[in-house]
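Got a structure for you, written out below as structure tokens; questions coming shortly.
Yeah, one chain of the complex is gone here, protein chain that is, but the others are all in their spots.
Going by the order they are written in, the chains are A, B and C; count residues from 1 in each one.
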Amino acid sequence: MLIVMDIHAGPEQIEAVCSEIRALGLSPHPMPGAQRTAIGITGNKSVVDAGRFEAMPGVMRVIHVTAPYKLVSREFHEADTVVPVGDVRIGTDRFTVMAGPCAVESAAQIDTVAARIKQGGGHILRGGAFKPRTSPYSFQGLAEEGLRLLAEAGRRHGLPVVTEAIDGESLDLVARYADMVQIGARNMQNFSLLRKAGRCGRPVLLKRGMAATLEELLMAAEYIVSEGNPNVVLCERGVRTFADHTRNTLDLSAVPFVQRTSHLPIIVDPSHGTGKRHKVTPLSCAAVAVGAHGLMVEVHPNPDTALSDGPQSIDPDQFDNLMKQVGAIARVVGRSLS
Amino acid sequence: MLIVMDIHAGPEQIEAVCSEIRALGLSPHPMPGAQRTAIGITGNKSVVDAGRFEAMPGVMRVIHVTAPYKLVSREFHEADTVVPVGDVRIGTDRFTVMAGPCAVESAAQIDTVAARIKQGGGHILRGGAFKPRTSPYSFQGLAEEGLRLLAEAGRRHGLPVVTEAIDGESLDLVARYADMVQIGARNMQNFSLLRKAGRCGRPVLLKRGMAATLEELLMAAEYIVSEGNPNVVLCERGVRTFADHTRNTLDLSAVPFVQRTSHLPIIVDPSHGTGKRHKVTPLSCAAVAVGAHGLMVEVHPNPDTALSDGPQSIDPDQFDNLMKQVGAIARVVGRSLS
Amino acid sequence: MLIVMDIHAGPEQIEAVCSEIRALGLSPHPMPGAQRTAIGITGNKSVVDAGRFEAMPGVMRVIHVTAPYKLVSREFHEADTVVPVGDVRIGTDRFTVMAGPCAVESAAQIDTVAARIKQGGGHILRGGAFKPRTSPYSFQGLAEEGLRLLAEAGRRHGLPVVTEAIDGESLDLVARYADMVQIGARNMQNFSLLRKAGRCGRPVLLKRGMAATLEELLMAAEYIVSEGNPNVVLCERGVRTFADHTRNTLDLSAVPFVQRTSHLPIIVDPSHGTGKRHKVTPLSCAAVAVGAHGLMVEVHPNPDTALSDGPQSIDPDQFDNLMKQVGAIARVVGRSLS
Partner (left out) sequence: MLIVMDIHAGPEQIEAVCSEIRALGLSPHPMPGAQRTAIGITGNKSVVDAGRFEAMPGVMRVIHVTAPYKLVSREFHEADTVVPVGDVRIGTDRFTVMAGPCAVESAAQIDTVAARIKQGGGHILRGGAFKPRTSPYSFQGLAEEGLRLLAEAGRRHGLPVVTEAIDGESLDLVARYADMVQIGARNMQNFSLLRKAGRCGRPVLLKRGMAATLEELLMAAEYIVSEGNPNVVLCERGVRTFADHTRNTLDLSAVPFVQRTSHLPIIVDPSHGTGKRHKVTPLSCAAVAVGAHGLMVEVHPNPDTALSDGPQSIDPDQFDNLMKQVGAIARVVGRSLS
């Protein structure tokens, strides 16, 4: 931590800050400059609370020097983490495609989609059973029945399954039926859910919140890992900005940033990221080109009658086409689909 | 709902959209214009899913005409809602001040603050027992013990208490000990928590999410009210923007907007809204001037040693001064503190 | 400046950074910590380019410690600047109200408004002659004829006038006719216009850009002041965010921030800040309550037929009412309208 003193701060104010630092068992390093003094702090193994310094007389501002996450940081764990989901391994040179409908609607629907996803070369089946919907009057998912149908379809077609948990109770159910637990964007800072996910015994797909910085995303992952679960996959799905031509602004620069900063794999969801069907394939191509470890895309046998998020879902033929393009780009960047 | 056709859309495409509208039991109103046709839809009592139209050939875009909330809308319920919290009534000409520390830390701390808040003219005591913290390594609150201390301090000094619930279990506890349940910004779209809050038998203070539109805030309130709990108070606490001189950007225009659109009371939290102590009093003055029904401010007996959010807390003397200024402005805008 | 080294940086990498610092004639202060080394730099009188360090091996990041502005900083010039505009002085205990139509439309229109603004207690007459419009097909202002009409109306009713310049040519004209030159939000980083404004011999009203941080706003003011013109008034007029219930999000926390950081006066424009007529009076009250030195509001004799920005303009009767409320709040915060 670095404490920057006011230009008019006198020696007694500087000394008072140094005393306070020593009182915490740390070492102050005053640096008198041309215009003002800055005081470095060393000796701290964890984050020092800036609050006790910000209010001291003569202090202009307090600057945090180091990132607050540890377990998920590449500085502390250099090798890439590879997350196993059934027989799929996320975080290797094999690019992973998760696909399926926004919501499980019926046995026939999820079975049809699963067959096409397997045939098209997808690796993991997704489908929502518990849907966090902005309106209380919208379709909220089939709950446990949806989990059962999803698990059956996955088993029948040889695809591990991932689905979202929205609270403690649904997490228990999801962990029982699914191969991977998804924590959605709206729950990225639902810390009690994150803790539970850290103890659920399943790999976790953690989506970036709509207004979350990448530091906050990594801190949310730290919650899960600190409970003993190292198998976390991050997912960029777009952030909220002033831009109104898409539902969210997909922030693909998150991929190289996370890959430098953390050892966890990161995938991209261009369906929620844009909210528009015709942008899903171009942005899927961009996601593999930028170096993501995988994709999550919404595929529905008949998007126009989907009970939720139809406008952003593609149909199975479009999925086949997407897989061809994604596969060709994957080869260029040193990855493969199979 | 209004469907805007492409400039090149032919009569058969327009007719296909009209058929689809009729198939839903609704009435299409095609309006051929100078350049393109738009098709109005009437007959719908609830929100029609735009998805099934957006993907039809010749459709350029679909525009929602009406807001998706009902119970919280002033159009459906014209009189102001007044929310009782103990013997305090929020939403009247009496301006309500909720104050207290970010977190309950000890019996002495909360008792000291409560005494000063009562003495300074505050109405409701706040204090966190379950703290949603970005880092798993930060102080997470005293849990049930904190609730007990808060309730005792409130009782001793004649102040109803409000405190945050962060999941289903803590909500049960909060509803037992506190007079009002707070749902924090990070949980504004934790829909299962909202539903539970709608059945908890206590008034609810619902904070705006960091990236929530006011429509989403009102929809979150609709979740609570639709479960049978009409006693919801909204709280503006700042939104996340590019601006970096405050922790969040306090959006005071939310107050007149909500007051036109909804019958629910709205208060302002300038402590989280700015994250800086020296901005709390000026923005409290602004909040009462803009017409808010109340304030929530963080007060700590010794902010510089607070276990959380010290830099944004004021001390009891500053609180006394704030109350004087707020009271004087309240009188100008037709409100009073007592 | 502070250079934070990677956790794995070796002694030779640290020494290389120190050498580079010495090569610039500055002093390095290495601080070996528990996990990593940070290197402070002293001796710099101006801002050091971070680029040459960021790319060196072993460097994690570079942190700027001091703000890049000088002339506009309160650290370098402690007393409040008072800006004279005609016989009005902005930046004192007298709260300044600038009012008038978005655009000057005719002699009758501007004269009618000027009379009512004078009568209502306003201090400066505003009115656009050069309008920066998003669409090339919108009304662009009366140009020099508009300036002439504005100046005449001001003279007749004893009000100094302020109006916007949008390029070098219009700036010359504005400086000839008006008492104060306005630089609009879209031109806040039009640096050649700022330089010219610094040499135009008139006080300047500088509006915050829609996506400008306050540091950028102060740097834009630094451009003007560094050309020899100390008479700059800043104006908060709302920033662009995801929030869609107003045209812009008025950021009132800018007022106390600027007042701590700079000696320049700051006023608030709630008309552009919200884009909605019914929010102008509440947010004007909030602006005076938060401590602004003044207001700029759009007043039109008949807002519904205004050639531009009608929806955000108030009429003269509403202006009278606004002045009464603003005056009463001004007294509470130690200011007055006359």
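FYI, a contact is a pair of C-beta atoms (placed from the backbone, for glycine too) under 8 Å apart; a residue touches a chain by one contact, two chains touch by 3 or more.
Quantities reported herein were computed from a predicted structural model and do not represent experimental measurements.
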item	value
Option touching the unshown chain, where A:V85, A:A129, A:V204 or A:C285 are the choices	A:C285
Of C:F95, C:Y223 or C:F319, the residue in touch with the unshown chain	C:Y223
Among C:I166, C:A197, C:A254 or C:I267, residue touching the chain not depicted	C:I166
Subunit A, residues in touch with the chain not shown (by the definition above)	211, 213-215, 239, 241-246, 249-257, 260, 273-274, 276, 278-279, 282-283, 285-291, 325, 328-329, 332-333
Residues of subunit B (touch criterion as defined above) contacting the omitted chain	2, 4, 6-8, 29, 31-36, 38, 40, 42-45, 63, 65-66, 75-76, 240-242
Missing-partner contacts on subunit C, residue numbers	46-47, 49-52, 54-56, 68-69, 132-137, 166-170, 186-187, 189-193, 195, 209-211, 216, 219, 222-223, 226, 240, 277, 303-306, 309-311
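The criterion applied here is as follows: only the chains that are shown with their structure count from here on.
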item	value
Separation of mean Cα positions, subunit B and subunit A [Å, integer]	26
Whole-Å separation of chain centres (CA-atom averages), subunit B against subunit C	30
Inter-chain centre distance, subunit A versus subunit C - centres from mean C-alpha coordinates, in Å	38
Where subunit B touches two or more other chains, by residue	211
